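What follows is one structure encoded as structure tokens, with my remarks underneath.
Every protein chain but one is kept in place in this view of the complex.
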Amino acid sequence: MIKIFINPGKFINFANFVIKPLIFISIISFIIGLIFALYVSPDDYQQGSTVRIMYIHVPSAWLAMLTFLIMTIYSIIALAFKTPFGFIVNSAVAPIGATFTFICLFTGSLWGKPMWGTWWVWDARLTSVALLFVMYLIIIFLKKTTNNINLGEKITSIFIIICSINLPIIKFSVDWWNTLHQPASISKISSPSIDPSMMKPLFIMTIFFISIGLLIAIIRIKAEILERKKII
Amino acid sequence: MSIKYQRLIIIIFSLILIASAIFLILFNSKKNFVFFLTPTELINSDKILKEQIRIGGYIKTKSLIKQKNNNYYEFIVTDKENEIKVKYSGILPDLFREGQGVVIEGKIMGKNEFLASRIFTKHDENYMPASIKKQLKQKNYWNKEY
Amino acid sequence: MQIINSITALFYKEYKIAYKNLYDILTIILFFLLGIFIFVFSIGPNEEIFQQIGIGIIWTLLLLSNNLSIKRFYQNDFKDGNLHLLHMSGMSYELIVLVKLITNWFFLQIPFFIFIPIACLMLNIQNDNIYLILLTFLIGSPILTSIASISGSLNLLNNRNIEIASIIVMLLSIPVIIFSFGIIKAPPELIKPQLSFLIGILLLFVSITPWICAACIKIAIRNS
Partner (left out) sequence: MLLANNLSFRRENQTIFNSLDLSLSPKKIIHLYGNNGVGKTTLIKILADVLNSDSGEIYWNGKNIKKNTYEYFSNLTYIMDSNTSNNQMSVIENINYWTKLFSSNIKSTELESVLKMLFLNTKKDIKAENLSRGEIKKLELIRLVIEKKKFWLLDEPYSGLDNDSIVLINETFRNHLNSNGMIIFASHYCPEIPNIETIDLAKYANN
């Protein structure tokens, strides 16, 4: 079972098996999610209708961080056990993570203007997410700086491991420091401070983001594997 | 001395350094990187801050004085212990209302007075449908304190 | 002890090269001073403004001049095979990196201690702040050296897009800038915790740099 995530051949079998259901799930969850987010869910007591930006902003922020976490884990695995599959995943997934980070920053900015009264402010959470975006870009560029693709990937993995220190900073910046950005609503396990009627669309949109991200990632990884096989 | 011994020594050296680094960082992280000061922190600090600073707190209920014709506002920012009077002229964000959390950028004018140049409203991590809030208020379950 | 001989030999060589390339080091300092001129001319000689932003200008230029020294770390030694020769003499790569860090800090950052006060005088910064700048630079400069070393080793075989090395330096220097600038602006009772926070960052960087750089050098040598 675990070999699916390490062995390229098994991954391709898994990918072929899983692509169609993923397309189905993402379309369904997108439609239902949009209906819930735009019509069914109620207005917030403080923010009114603007709260609906949350249904895109929060899942994309989660996925931006999750993608980086996956890249970090694969970097460590690839460097420690010398499995090139990790490098393939990293190069396939980095642009997706960058896109999610960009969506997060963009929607956050749109949300900030009406709510906080500013497009952008230099507080710890916003700055660290902006740095995450820059890191994604550097990761994408760094791979292509050397003639030897193998070397570029290893170097990039080391860089990813260095940059992973940003993840806890993003996560805990709102708790450690006084920030304009509000603390997390969902991570409180006991009772999330989001009303169930707003939790539902958030949950469905998260499923949509995860499935679309996985779908693109799997297609990209598969393409990358096939391209490398052609070379060898 | 073989390469293995060298690396062992450097590993021990690094681990000690990392441990002390983590200790120093975690121990001091709270006092750092201030996006805003609370009124209490501002009143207690001795240094006269000439530069632009930010203060954060809640707007005291029934303290907002509006002069709508020229967009001039006066209100009191509190953190339940100390209060600071803020003067501001300009456009307020949508979320600005009494009891709301705000971050205010500006300069200190005198004893407990503050001239704001920009106002950011801070919303909390609670998300709740507006209808439920009404119901709660009717039944007097709404006891969120500011 | 053979290893001590090897270390002194490396120090000797680094000293010789630094001494013979004194003009290169002076160029970096000249860059720093000229940068301050450029700021003065582009903003206009307004004392009040410089008292406010002078510290930021100095730190920015220190960071940018740090960018110029990225290639001095491993590039030449890597190209002519000296890194492997040092390894064959019985030094592990981590040790080589440590020695390189010390020498590069000594030859490239120490001269700035003379020129920072001069720059401060040019920008009319108050005396109290000059001490604080020097103190933060004492703690911050080894971090800058480590960052340049990390970036240099990440880009050992990069002969296409060396600009990305500078970008990495700037990205990793952001915490240093934030906290060293924060110390100078902080109220007096917050200076001590912030300084120890900066020391924490320094220890972190010093402890991880040899491992990161050694890993990069090994990868580069294996793929040369």
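Per-chain numbering from 1; labels A, B and C assigned in written order.
One rule holds in what follows: a contact is a pair of C-beta atoms (placed from the backbone, for glycine too) under 8 Å apart; a residue touches a chain by one contact, two chains touch by 3 or more.
Not measured: the values here are computed from a predicted model.
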**OP:** Check the whole complex and report which displayed chains the hidden chain contacts.
**Re:** B, C
**OP:** Mind listing the chain C residues that contact the chain we can't see here?
**Re:** 2, 5-6, 8-10, 12-13, 16-17, 20-21, 79-82, 84-90, 221-222, 224
**OP:** Write the list of chain B residues that the hidden chain touches.
**Re:** 2-4
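Here is the rule we go by: only the chains that are shown with their structure count from here on.
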Original post:
So what shape is it, when you link every pair of chains that touch: line, ring, star, complete or other?
Top reply: complete
Original post:
Looking at A-B and A-C, which one has the bigger number of contacting C-beta pairs?
Top reply: A-B
Original post:
Could you state the distance in Å from the CA-based centre of chain B to that of chain C?
Top reply: 34
**OP:** Round to the nearest whole Å and give the separation of the Cα centres of chain A and chain C.
**Re:** 33
Subject >> Per-residue overlap in chain C, given as positions that touch at least 2 other chains >> reply: 208
**OP:** Note the residues in chain A that touch 2 or more other chains, in rising order.
**Re:** none
Subject >> Residue numbers on chain B that touch chain A, as the complex places them >> reply: 29-30, 32-38, 56, 91-96, 100, 103, 118-133
Original post:
Okay, in this complex, where on chain A does chain C touch?
Top reply: 79, 131, 134-135, 138, 141-142, 144-148, 150-151, 154-155, 158-159, 162
Original post:
Inside the complex, what are the residues of chain C that reach chain B?
Top reply: 1-3, 52, 90-92, 94-95, 98, 178-179, 182, 185, 187-190, 193-194, 196-197, 199-204, 206-208, 210-211
